[in-house]
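The following block contains the structure, expressed as structure tokens.
Then we have subunit A:
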Amino acid sequence: MSEVATPVSGEIKFNIQVSDELTQNVKPLLHEIKHALESLIENGDTSIIDLRSIPLAPGEEDRILDTLGKGEVQAKLESLGLSEIIETQYAGVWVVTHYNDDGNIISRFIEVTTMPSILSSQTEDVMAAYSSLTLDLDENQETI
Partner candidate 1 sequence: MTDRINNKDKSPADLVQLEKSRLDKTLGETLRSQGISRRSFLKFCAATASMMAMSPAMIPKIAHALENARRPSVIWLSFQECTGCTESLTRAHASTVESLIFDSISLDYHHTLQAAAGHAAEEAREIAMEENYGKYLLVVDGSIPMDNPGYSTIAGISNYDMLMDTAKGAAAIIAVGTCATYGGIPHADPNPTGAVSVGDLIKDKPIINVPGCPPIPVVITGVLTHFLTFGSIPELDHIGRPKVFYGQSIHDRCYRRPFYDKGLFAETFDDEGAKKGWCLYKLGCKGPTTYNACATAKWNDGTSFPIEAGHPCIGCSEPDFWDGGGFYKALSMPTANITETAIYTAAGAAAAGVALGAMNRSKKNSAAAAHSDTTIDDLEK
Partner candidate 2 sequence: MSEIEFLNWVRGPGFQIAVIIFIAGVIIRFAEILLLGRKTNLAEAKGSEMGGGMRTIVTRSVPDKSTLKRSAFTIVAGYIFHIGLFVTIFLFAPHILLFKDLIGFGWPSVPTPVVDAMAVVSIIALLAILVHRMRDNVLRFITTKEDYVVWLLTILPLITGYMAFHRIGMTAPTLLAIHILTVELLLVVFPFTKLMHAFTLVFARWYNGAISGYRGVES
């Protein structure tokens, strides 16, 4: 057993010890990310890991996120609640977290890719944007 989870002020913490002994899923997951990076470099294959599909003990998800850390890019997406798209300190490894309107996490993925697909503008949206900009320009010829 390593150290007991340090209590955060104002937050109730149970005396459940956080360590590798809880589940053995932290290390294999980090290795899986390593292999995903390898296949991204070699074949350009992208991969997505759904963090909700893996049994994790209290604190283990945080440990994974702590290990990955934060890198250069941190994007926020406002659609149907907030989404955070963060590149970790390991370039090519992204943590994508979707929240709902109440600020609760609805899903969290680790994406190994050069660019998470949700960040790029979607063709349908671009088309809609084109027509609405066209419409705006036609309607407001004097003001613009």
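A quick word on the picks: all candidates are chains of the complex that A comes from, given by their letters.
By definition in this document, a contact is a pair of C-beta atoms (placed from the backbone, for glycine too) under 8 Å apart; a residue touches a chain by one contact, two chains touch by 3 or more; residues count from 1.
Note that the coordinates shown come from a computational prediction; the quantities given were computed from them, not determined experimentally.
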Candidate from this complex that touches subunit A, chosen among 1 or 2: 1
Candidate 1 contact footprint on subunit A (complex, rising order): 1, 15-17, 21-24, 48-50, 52-58, 60, 77, 79-81, 83, 96, 98, 100-102, 104-107, 109, 117-118, 121-125, 128
